[in-house]
Every structure is written in C-alpha cells, then in structure tokens.
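With one protein chain withheld, the remaining protein chains of the complex are depicted in position.
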Amino acid sequence: MSKHNPRWLLGGGLFWGSLIFNSAWADSQLNLTQGVTAISREVYDLHMLVLYICTAIGVIVFGAMFWSIAFHRKSKGAKPADFHESTKVEILWTAIPIVILISMAIPATSTLIDMEDNDNSDVTIQITGSQWKWHYKYFDQDIEFYSVLSTPREQYENHNGNFTGKDSEKGQNYLLEVDKPLVIPANKKVRFLLTSDDVIHSWWVPAFAVKQDANPGFINEAWTKVDKPGIYRGQCAELCGKDHGFMPVVVEVKSAQDYDAWLNEQHALTAQAAEAEKASLSASMSKEELMQLGEKTYMAYCAACHQPTGLGLPPAFPALKGSEFTTTGSVDEHIDVVVNGRANTGMQGYGKQLSLKEIAAVVTYERNAWGNDSGDLVQSADVKAASGE
Amino acid sequence: MNEQAKSNNKVIKKLVLTVFAMFGFGFALVPLYDVFCDITGLNGKTNTAAATYDDDGIDTSRSIKVQFITRNAKAVPWQFKPVINEIVVHPGEMKFVNFYAKNESKRAIVGQAVPSVSPGLAANYFQKIECFCFTQQPLQAGEEVEMGLQFYVDRDLPDDISTLTLSYTLYDISDKADS
Partner (left out) sequence: MTTDTINESLADDHHGDSHDHKMTGIKRWLYTTNHKDIGTLYLWFSFIMLLTGGALAMVIRAELFQPGLQIVEPDFFNQLTTTHGLIMVFGAIMPAFTGFANWMLPMMIGAPDMALPRMNNWSFWILPFAFAILISSFFMESGAPNFGWTFYAPLSTTYSNGSTAFFVFAVHIMGISSIMGAINIVVTIMNLRAPGMTYMKMPLFVWTFFITAYLLIAVMPVLAGVVTMLLTDTYFGTSFFDAAGGGDPVMFQHIFWFFGHPEVYIMILPAFGIVSTIIPAFARKKLFGYSSMVYATASIALLSFIVWAHHMFTTGMPLFGELFFMYCTMLIAVPTGVKVFNWVATMWRGSMTFEMPMMFSIAFVILFTIGGFSGLMLAMTPIDFQYHDTYFVVAHFHYVLVTGSLFSIFAGTYYWLPKWTGHMYSESLAKWHFWCSIISVNLLFFPMHFLGLAGMPRRIPDYALQFADFNKWVSIGGFAFGLSQLIFLAVVLKCIKGGEKAPAKPWDGAEGLEWEVASPAPYHTFSTPPKVD
C-alpha cells in the first residue's frame, strides 16, 4: 500500500483524531475545562458535542476532497465529468445541515435558559471593575475591599534583559494572584452584580463558566453555584487600557463553616482598621518611616502609571518627577488628588483603598523622591484635614 | 451626454442617496436604540421623567425583593449609599426609600445619579414617581443630604422575576452642569 494512499491517510487521521478528542483529554492543556459547577459541566458537554459534530463533518468533507485530489487528477488520466448542477443534491445538503444545527441549538438553548436564571440567590456580591483592579462588596455584610494583582513587579518587568536575574523567576501563579481574593461559600447560589467605574471590563472565571461585562453606569447580573471548595483563577476579558492583562480575578470558595468564620474575621479586621486609622491621627512618623512606607505604597499602587522613575507616560499619566505639582505646588491639593482622584481622567481616588498613614507616606515620598526634595512631610492628620476624609 | 452616461448617472444618484441614507441611519440608530430599549427594557434603563401612579390596586399574592446598590464613578469624592439596601414590595404598592449622600471634598460638586436595573427586562416595570436621579444634585463642600426615591413595581411584572436590583452610579458633572 503506497504511503500516499488516501485510505491509509483517512484511517490514520480518524485514529489520531478520535484519540485527541476523547474526553479522557478533558482536563489536558488542549481542551476547555470542565469546571466546578453544574453549568460549567453543561457548557463543557456542549463544547464537546459541537466539536465532535464539526470533526465528523470535517472528516467527511476533507475526506472527499483528499480522495478527489488523489484519484481525479489529470496525471492519473482522469477525464472531467460533465455534471455541474443538481437541485436534488443542493436541497439535501441544505436540509441536512439545518437538521444538525437544530440538534445543537436545542441543548444550547436549555443551558442558556439555566444560565440566565439569576433569581433566588443565597449571597449577592457587587463587583466593580476599575483600571486596573476589582472591587468586591458583600451585599448583606459591611465588607468591601479591592483585589489587586500581587505578582511582584520585578517578576514581570523584564526589560533590559532581566530574564535571568533571580527576581524575574516567575512564581507558580504568575499574573494570576491577588492580594485579597473574593471569598464565596460552596454549594450556595452566589449572585454577582457587575459594574465599572471607568471603562468596560469583563469578569471571567473559566472554572465557573461565568463571564459578564462590567459596563460603566449599568449593572449586569450573573450567578454561580460551586461544588468544590478551592481557589479558582480568571482574568479581565475586555480591553481596558494598558494593564488589562494585569488585573486577575481570584475566587476562593470555602465550605459553609469556613465562609462564616471568614466573614467574622473580616468584620474584626474592619474594626481593627478603623481603630488604626483613629490612632494614626495622633501619630507622627519620621522622614525615614514616611519615605520607606511611601516607596512601598508608591511601587504597589502608583508606579504602574507614573512609573518607578516618576517620569510617568505623558500625556495620559503625567510625570511626578520635577513637576510643579509635587514640588512647589500646594500640599493640600496634592493630598486631595491622591485621596479623591481627578474626575474624567485615569487618576482615581485612593482614599478608600489606602489608610491615612499610607496616603501620608506616599504623598511625602512623591514630594521628596527623585530629586524633588521639597522637604514637605505629611502626617495622617494632615491627610484627614486636607481631604475632608 | 450620451445614453451610457445618463444611465450611469441614474444609478449613481440612487447609490449616493443610499450612502447618505445609511449615514443618517447610523445616527438614527441612537434614538431607535433608546426606543427599542424603552419598549423592551433591554439595557436596564428606567424612566427618566416622573411616572404617574396607576392606582390599579396591590397584588398581594406576589412579593418582590427590590435591592439597592450604589457605586461612585471614578474620582467622585462623595459618600453615597442607600439607607436601607433591600425592601420587599407587592406589585402596585407605592414605596418610599432614601439615599444618603455627603460631599467629602473641599469643593462644591454637582452630582448626577444614573440608574440601572437588573434584570434589564424588569426596568420597564419599575416605575419611579419621584427620584433624585431626575435632576442634578449640587452639594457644597462637606454638605450632606438624604434624597428620596418614590416608586412602585408594575403589576404586569413578568411572573418569572421575583428579585430586581436598582443600581445608581454617581457621576461628577460639575463641568457640564448648568450653573
């Protein structure tokens, strides 16, 4: 049998094709995840159904083509046939695909109806997308927090050939880790209310098969019910500016008791933070303390746009180094912009995200680093006074 | 002008007209979209002018959970939250709830609350009689206020909806506001 005999090719193709698409390969790197919810498994099954159907059609159509290429060639002495139309055949290959499509549309419709049923949830969480982080607020609890990428900057900034330094060695959850993940209970219907406070973002967790856009000024709903406790990671799925690839979604699903314990923990933490804020009003930090905390805060929250060098990316992200705003300009105005942001620009307010101490430190840092040397030192009490916090 | 050119001109005229018509259609899509959304409630936009109360009676056989959430747009330094975040109503029943706002900054700001309802289809059945979102809200530095929302849920709300969420996004429109 010649190596190029189409029968051999066809048989080989079928064998390898069926191997690849065997559902034993479900959780391989090649295929969609089955996920951890009833819906995600339905979605996976639909995906496999469509894939199988397309593969079958492909095998038939391409098979016919390869057969034709092998045998209906001039070099083999084939003479061209006469036929060039057949209404019967056209009707057949219009009707059969329609039937196949209907057979796919029915299960798809049923799954979609299930996905769109957002009623009767046990927990509701308000999710806000921002450039470039997520904010979570628990509807029935007084718990809210930001969730920001926590992969250290040195790991991903590999310019100037920094791929070989130890710092650039990438952690296991590189770009998919955050400082504070969303926590939800397992086996409870959790409803998400999505919006954005600037541009369009999109909240996606593949393991839940949940993806909904976060539109500014509007809310969207989605829901999930996760079977298995664990940590599930996703990413923002709508281009939202330069750090679109750096605002991951991390959800920690806890068992019912662990979830309740976590809620209590959060309430305690909120109370503690409030205490710390009050205490910091009377505290006075030294310049070293301010610059150290300031640099840490700056690198974590400000450097993404204003750059570690303070040079910014003008005109969208102004330079802080050598700028009038951070040197001779009013300290109070500087504090106001850091706390409250500047409307209709990319500069958001950090008042809710950072403590009074951190804001005091970062403003001090910006006024004294990179040769700015304004000599201004800012304390927590100044921040409270200047911003009306 | 020969026959060919005349015939060409006829076709050209029709096509150029089509081009302008489609350009106009693109712009017409804006109000068309609004009309379509008004009729179907597709994008969750509720009425922007006060609705009147249809005193058709209250449907006590149904209980609808209405939830309230708020969000500030970027860099709007106000505290803005619902006084209560959830209320159970009967369709046809008039309710009054309050929202608290405080301008925490050192300058006067004019705010505009933009409502959005989820599920989108419920938007058409959520009738606001009086809402602070109908008008701009100017607040001086440090000023606080309680703003009211008077509403009822239409009796025709589809049977499969039992929870609806009203969200307000607060924008700073000081630049665009009329003084």
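Going in written order, the chains are labelled A and B, and every chain counts its residues from 1.
As a convention for this text, contacts are C-beta pairs under 8 Å (C-beta built on N, C-alpha and C of every residue); 3 or more make two chains touch, one makes a residue touch a chain.
None of the values given here were measured: they were computed from a predicted structure.
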(request) Quick one: say which of B:Val16, B:Ala50, B:Val88 or B:Ala108 touches the chain that got left out. (result) B:Val16
(request) List the residues of chain B that touch the chain left out of this view. (result) 4, 7-8, 11-12, 15-16, 18-27, 29-30, 33, 37, 40-45, 48, 73, 112, 114, 118-121, 169, 171, 173, 176
(message) Even though one chain is hidden, which residues of chain A still touch it in the full complex?
(response) 29-33, 42-43, 46-47, 50-51, 54, 57-58, 61-62, 64-65, 68-69, 72-75, 78-81, 83-86, 89-90, 93-94, 97-98, 101, 104-105, 108-109, 111-113, 115-116, 131, 155-159, 161, 163, 168, 170, 172-176, 198-200, 202, 204, 206, 209-213, 215-218, 220-221, 233-246, 313-316, 344, 346
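One rule holds for everything that comes next: only the chains that are shown with their structure count from here on.
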(message) Just the number, please: Cα centre separation of chain A and chain B in whole Å.
(response) 28
(request) Can you check the complex and tell me which residues of chain B touch chain A? (result) 43-44, 67, 69, 71-77, 85, 104-106, 114, 116-119, 141-142, 160-163, 165, 167, 169, 171-172, 174-175
(message) Under the definition above, what is the set of chain A residues touching chain B in their complex?
(response) 118-121, 124, 126, 128, 130, 137, 139-140, 193, 195, 197-198, 216-221, 332, 336, 339-345, 347-349, 351, 386-389
